[in-house]
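One protein chain is absent from this view; the other protein chains keep their places.
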Amino acid sequence: MIPRYSRPEMVAIWSPETKFRIWFEIEAHATTALANLGVVPKEAAEIVWKKGSEATFDVERIDAIEREVKHDVIAFLTHLSEIVGPEARFVHQGMTSSDVLDTCLNVQLVRATDILLADIDALLAALRRRAFEYKLTPTIGRSHGIHAEPVTFGLKLAQAYAEFERNRERLVAARREIATCAISGAVGTFANIDPSVETYVAEKLGLEVEPVSTQVIPRDRHAAYFSTLAVIASSIERLATEIRHLQRSEVYEAEEYFSEGQKGSSAMPHKRNPVLTENLTGLARVVRGYAVPALENVALWHERDISHSSVERVIGPDATVTLDFALARLANVIDKLVVYPANMQANLDKLGGLVHSQRVLLALTQKGVSREDAYRLVQRNAMPVWRGEGDFLTLLKNDKDVRAALSEAEIEENFDLGYHLKHVDTIFGRVFGSTEA
Amino acid sequence: MIPRYSRPEMVAIWSPETKFRIWFEIEAHATTALANLGVVPKEAAEIVWKKGSEATFDVERIDAIEREVKHDVIAFLTHLSEIVGPEARFVHQGMTSSDVLDTCLNVQLVRATDILLADIDALLAALRRRAFEYKLTPTIGRSHGIHAEPVTFGLKLAQAYAEFERNRERLVAARREIATCAISGAVGTFANIDPSVETYVAEKLGLEVEPVSTQVIPRDRHAAYFSTLAVIASSIERLATEIRHLQRSEVYEAEEYFSEGQKGSSAMPHKRNPVLTENLTGLARVVRGYAVPALENVALWHERDISHSSVERVIGPDATVTLDFALARLANVIDKLVVYPANMQANLDKLGGLVHSQRVLLALTQKGVSREDAYRLVQRNAMPVWRGEGDFLTLLKNDKDVRAALSEAEIEENFDLGYHLKHVDTIFGRVFGSTEA
Amino acid sequence: MIPRYSRPEMVAIWSPETKFRIWFEIEAHATTALANLGVVPKEAAEIVWKKGSEATFDVERIDAIEREVKHDVIAFLTHLSEIVGPEARFVHQGMTSSDVLDTCLNVQLVRATDILLADIDALLAALRRRAFEYKLTPTIGRSHGIHAEPVTFGLKLAQAYAEFERNRERLVAARREIATCAISGAVGTFANIDPSVETYVAEKLGLEVEPVSTQVIPRDRHAAYFSTLAVIASSIERLATEIRHLQRSEVYEAEEYFSEGQKGSSAMPHKRNPVLTENLTGLARVVRGYAVPALENVALWHERDISHSSVERVIGPDATVTLDFALARLANVIDKLVVYPANMQANLDKLGGLVHSQRVLLALTQKGVSREDAYRLVQRNAMPVWRGEGDFLTLLKNDKDVRAALSEAEIEENFDLGYHLKHVDTIFGRVFGSTEA
Partner (left out) sequence: MIPRYSRPEMVAIWSPETKFRIWFEIEAHATTALANLGVVPKEAAEIVWKKGSEATFDVERIDAIEREVKHDVIAFLTHLSEIVGPEARFVHQGMTSSDVLDTCLNVQLVRATDILLADIDALLAALRRRAFEYKLTPTIGRSHGIHAEPVTFGLKLAQAYAEFERNRERLVAARREIATCAISGAVGTFANIDPSVETYVAEKLGLEVEPVSTQVIPRDRHAAYFSTLAVIASSIERLATEIRHLQRSEVYEAEEYFSEGQKGSSAMPHKRNPVLTENLTGLARVVRGYAVPALENVALWHERDISHSSVERVIGPDATVTLDFALARLANVIDKLVVYPANMQANLDKLGGLVHSQRVLLALTQKGVSREDAYRLVQRNAMPVWRGEGDFLTLLKNDKDVRAALSEAEIEENFDLGYHLKHVDTIFGRVFGSTEA
């Protein structure tokens, strides 16, 4: 997490101020629940809520206490008792630090996820809009980087849309993974705190109760969560890579928006580089890298060890802040992408009709030529074209063996772009549930 | 995937024989669908089915053809035409290799997942049985490897059960991720094949239609799939690590079953080592490692490049075979785990009553002692016990400040094991939906 | 490790036959050393050597014994005693299994590394030859995928050469990491075996003595080793990616050799795809993935646990076999790479002289124009060219402000390709130690 790749709303979730506020809410809700049970005085709970809600927690003061006691939750509780007064002794009754820490982490992750979901929604909206804009704009489809057969630019974006819709579903599932609350005490047995406190706090915070915790909420949940972020990052890389390819000098079918005043290169004034999508490619690597320690965090010792904590202090903010930034940047790139349909057509025309080779092959087999022979016939006419030695249609018409099976008109029939686009609506219907914008 | 860590049923899914049989089924179903559309003769489809179903595909022959044409699907189709005869020319009409390859991979992954789900079910059954067996067997709960407060051995297994139930859900979701079929042609436009063929084949194979493919099925699906396997592997490591700890010489609360004739060490005849769970720890690392290239596979170039293929040829079998082996081994370890309740009790008694320190702390605060003072009082009596210099209960009774708040009887009340176990049923109810086996 | 991506010489290193032969040599050398010390009879050592050298170890028999005793080294020793007879009891005296296993693994890794070094040498030779072949063949240099300034194709290969020379050095260092021998007994104290045995065996096997082992050779060595393989794999990916880019339809400056009879696509007969380098891209991911578990293997418990073993049984063969295959494939790709200098020139000419923009910028500043003004002047003439609206040279000549600083002749001077290539010899001299092939 560095300012360059951060957005304030997500950063705020991970600030000490937010964290202490959530800690307070967990503690105060738990105190209320305890008051409802008659374990602590109702007035005490009210005073805790009142004074804590009015107060601003002093991060530096808490840090100073922590330097002495070397324990962050104790430092906070000490500071809280400075604010609340004697009733503070009813706070944290029967609880353990992890009840606060783990539940807080999950509250933060839930809030972060809600931002990420909104980010994906914005990206989906941009993809949808541009996909319909270029729904029937022909462009060459490429496999292995080699021209294959025509597609449309809208189809490329429809594929990205479908991919990010899947990512949205994954993120919703990942949110469920970490939307749990544990208030179960030192080893998860509720020895000193009634399970109803956990139920109460969970409901207030919009979380589910963790069925069985062991001081900590189990980290397979977080491993699944950060792995999901890694998958989303990889999809970002895929779309970013597509744009980088399209902006290549030799392809030049699309281009990142280049603002007035922007300089592409300190040395070469003509340069317009796909720096945003290159940047996204790098950020995707960074987010992916965070999945590795999250997976290693699962195997804690016995009821808990604290090795996961330092990892999460780093990757909790870093992964969510970076992914938020990346998703927003990608949405912006798509939104403003400059598209060059004329260049797409020019590239499409480049291979002298070779993109129609499969149709010719099929037409030959339909006329009774064996698949192997048809392949040979097509390939022997395709290869000269590939080498720049002729036009595919002309060569086919002049090939005796081809003509033995197909008339001139029958050959020409196979050189029709519309043929390739006839099912675009089918696909748009599947992806967007509609064939109209 | 090495024989040592493989089980035959899973290995069979990845054999060339299975692969070619699935390829045949895809091609034959597609031919039937084409026949239904009137694109190819019905009789041709019937002959393909008949001759192909009766035939054994000759792996060596296909390999020999591939060495010449350097293309695996063409090699298979050539061999198929040797078997089927002239009607073979109606096979693969309008399709591209990836239609076969990607759909086949997903069929294999689905089958592999069904085995993995059965593996998890067997593990869950073992965990459930042993959890109820030791539901109320007290043992010390440990945080940071340090004795904390009592739990039961059944609770440890209940936690593992809940974790693998989550893994089961994740795996069911992961199965959905990869249970798709694409028959959409060279760049996914259905230019030469009607979308209804895809729908037909998908239904026959028990798959969903891929909404938008681009010659390939998008690899974010597979990245999510292999990431899920990595999470499951990490949970295996957690449970394996628990058992390794419990079998340590100094702990010795449980032990892997040690068969007659087994030798622990070539040098030290007395050794009984937790080799199975150590082995599982290593296998978990291996499976986790496979998630990294799966994530890197997402960002294919344009409509497709083939860089994912070599990765999947390796990790497709390796990850599923290894995880299958690991899950089965873990189920067996749990099933036969030798548990030593007496040693658990002995360890529980080791810290001279310190496990009750929190209860004393709470009792003090209930009597009006401030949290900070109560902490100090408990700690100054706990530390000598920790150093082996006395018994906690006795020391507390002799502490004037403690006695100012609590009578001898009130102190003693806090030294009760049952107190810690009163909510075991609550937790079992949450996890197993029942408090009885 | 799958046959498709394996070469026999490397596979043979990891066969059971090779392993047992190395085990035998370790045991027999140790027996000789013990005989030299007078601990065992000299005749016994001689008989062990004689009978063991003549024998073929029966892998199935050893496996059968292992199934009973569940210990691989004991199984081997039992089989050895079947071959050697009563003198076998002098074998393995004071040793522990890991003395054999760890030393054997390192012997295998050393042998594997020697093959990998030869692979790199072959690749370096191919790169050198082709680099000199195209030393002065101009081609456009690209940053961000955008045309920048001219380079030569030889320079591209010179960079790859320098990179693989670094990889060679890294691999030599990595070989040193794992070229150690430990014969130090059950916990590394030499309690039952004299350190001179270790020294003797190490020397015979061409290894260094491990200064301090703890039953096992420390795994930081192997982590460093497999991390080095991951770096080499990443360099393979870099060069493979370069070729994939050059073979793109729109670029088409170079192409993998396409043999007679090879078919690029089952559907599109015209396709010639960079399948080898795409394959290498995937294999690079696979090899990189193996570094992760190797790093996790370092933190063994106490003097040793055996969790590393299952990892190494998999990644030992898999990483070395895959990297060997990939390096050999890459050398072959480079060796036979089809290069199209005319296409390079055509691409170079594509941007209408824009590649000379920096020179014009510098010429302007040399004449006293401020850097900022010069940049603006160049950019305003470059942008129309970029949009396909004119020729850079002509536009500059018609720009009054440019002409205020530079005459027509002075402008033209900056449009000279040779200017960019004047230091190719300098770079070749640095990389190859020579400017001639």
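Should a chain be cited, it is by its letter among A, B and C, assigned in written order, with residues numbered from 1 in that chain.
One rule holds for everything that comes next: a residue touches a chain if its C-beta (ideal position, glycine included) is under 8 Å from a C-beta of that chain, and two chains touch if they have at least 3 such contacts.
This is a predicted model, so every value here is computed, not measured.
From the options A:T281, A:T320, A:T365 or A:T426, the residue with contact to the chain not on display is A:T281.
Of the candidate positions A:G289, A:P384 or A:G429, contact with the hidden chain is made by A:G289.
When the whole complex is considered, the residue among B:V39, B:V251 or B:V314 that touches the unshown chain is B:V251. Residue-wise, the contact with the chain that is not shown comes from C:V151, picked out of C:L109, C:A126, C:V151 or C:I411.
Within the set A:D305, A:E372 or A:E413, the residue that contacts the chain not displayed is A:D305. Listed by residue number, the positions of chain B touching the unshown chain are 140, 142-149, 244-245, 247-251, 263-265, 267-275, 278, 292, 296, 347, 350-351, 354, 357-358, 361, 375, 378-379, 382-383, 385-386, 392.
Residues 1-2, 4-5, 68-71, 73-74, 77, 92, 95-97, 185-186, 192, 244, 259, 261-268, 273, 275, 278-279, 281-283, 285-286, 288-290, 292-293, 296-297, 301, 305-311, 313-315, 317-318, 322 are the ones on chain A that touch the missing chain. Interface residues of chain C with the unshown chain, by the touch rule above, are 77-78, 81, 86, 88-90, 92-94, 141-145, 148-151, 155-156, 158-159, 162-163, 166-167, 170, 173, 177, 185-192, 195, 209, 211-212, 214-215, 218, 220-221, 223-224, 227-228, 230-231, 234-235, 237-238, 240-242, 245, 281, 284, 288, 291-292, 295-296, 298-306, 358-359, 362, 365, 370-372, 419-424, 426-427, 430-431.
The rule is short, and it goes like this: only the chains that are shown with their structure count from here on.
Each chain gets a centre from the mean of its Cα atoms; for chain A and chain C, those two points are 32 Å apart. For the pair chain A and chain B, the distance between mean C-alpha positions equals 24 Å.
Within chain A, contacts with two or more other chains are made by residues 142-145, 148-149, 245, 292, 296, 358.
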